[in-house]
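A protein chain is absent from this complex, but the other protein chains hold their places.
The block that comes next holds chain A.
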């Protein structure tokens, strides 16, 4: 039987960088791609294709599962010359973004490139995403309204 993928640290690491890549802005990925003197050769396993996926939610994180709504997603799969396979599923209809995310997923699996890409690309992207989330949370928190009810004393 297959072992639970959640327990495999290699899968956990890949899952993290795939998540970061999926949310990365296209310009950042383009810039990182242009830094290669000779772009790595690859072939398509699946050209970018756009479709809808149903997103699921749970009320409060633990309630009954319900369908939240459909999300537009573009996916792509590539194989590098060395045999590493990269996949990407990104929200939206930007095929090039999915292509770049898949390419970097494949490149991050190469031991020779992994550390450099992790340092130069994934680290800063993760930090930027984290900062953007914090910023949004702060702005939202500033508009929070606290409701107070006055005790009228009937129960006392």
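The criterion applied here is as follows: a contact is a pair of C-beta atoms (placed from the backbone, for glycine too) under 8 Å apart; a residue touches a chain by one contact, two chains touch by 3 or more; residues count from 1.
Criterion: contacts and distances are computed from a predicted model.
Trainee: One chain of this complex is not shown here; going by its UniProt record, which of these names is it: "O-phosphoserine sulfhydrylase", "Phosphonate C-P lyase system protein PhnH", "Succinate dehydrogenase/fumarate reductase, flavoprotein subunit" or "ABC transporter permease"?
Mentor: For the chain missing from the view, the UniProt record says "Phosphonate C-P lyase system protein PhnH".
Trainee: One chain isn't shown here. Among A:16, A:46 or A:133, which residue touches it?
Mentor: Hidden-chain contact among the options goes to A:46.
Trainee: Given the contact definition stated above, which residue among A:9, A:63, A:83 or A:111 touches the chain not shown here?
Mentor: Answering carefully, the residue with contact to the hidden chain is A:83.
Trainee: Provide the residue numbers of chain A that touch the chain removed from this figure.
Mentor: 43-47, 49, 77, 79, 83, 85
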